[in-house]
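Just one protein chain is left out here, and the rest sit where they should.
And now, chain A:
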Amino acid sequence: MSQKQEEENPAEETGEEKQDTQEKEGILPERAEEAKLKAKYPSLGQKPGGSDFLMKRLQKGVWGIISYPLSLDVLLCVDKIEGETSYFDSGDYNMAKAKMKNKQLPSAGPDKNLVTGDHIPTPQDLPQRKSSLVTSKLAGGQVE
């Protein structure tokens, strides 16, 4: 009986030691990062970062889907899924494309502050639907 107790004790001690070590080393880096994120965005959902992103991933490019806001700042700078911009209809879409081409931005993506729907498009306003047939620079240009 006493032997059994002796055997149990070392195990318990090891468990406690382990806990002590962990506390000494600090929280896991992931947990620390999570705490940082929650401090910045308190409205972040309690569920782990899963299904909200899944829904957004599925609905990339679909009309009328409003991005799930973490905060207004994040909504403006963060675009979780590439190419996610919603348009009212095809005329809206083409007007937005025409505006972007006129601005000639070295753009990284669609302008999120773009206002569309300010006037009714006519055929003259719309750009050619075909994409530019510019040859890829991999095929032309410098070949080393």
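Assorted remarks:
Everything below uses one rule, namely that a residue touches a chain if its C-beta (ideal position, glycine included) is under 8 Å from a C-beta of that chain, and two chains touch if they have at least 3 such contacts; residues count from 1.
The rule is simple: contacts and distances are computed from a predicted model.
Going by its UniProt record, the hidden chain of the complex is named "Serine/threonine-protein phosphatase 2A 55 kDa regulatory subunit B" among "Septin-type G domain-containing protein", "Vacuolar ATPase assembly protein VMA22", "Phosphatidylinositol 4-kinase beta" or "Serine/threonine-protein phosphatase 2A 55 kDa regulatory subunit B". Within chain A, the residues in touch with the undisplayed chain are 28-34, 36-38, 40, 44, 48-51, 53-55, 57-58, 60-64, 74, 77-83, 85-90, 93-94, 106-109, 129-139, 141-144.
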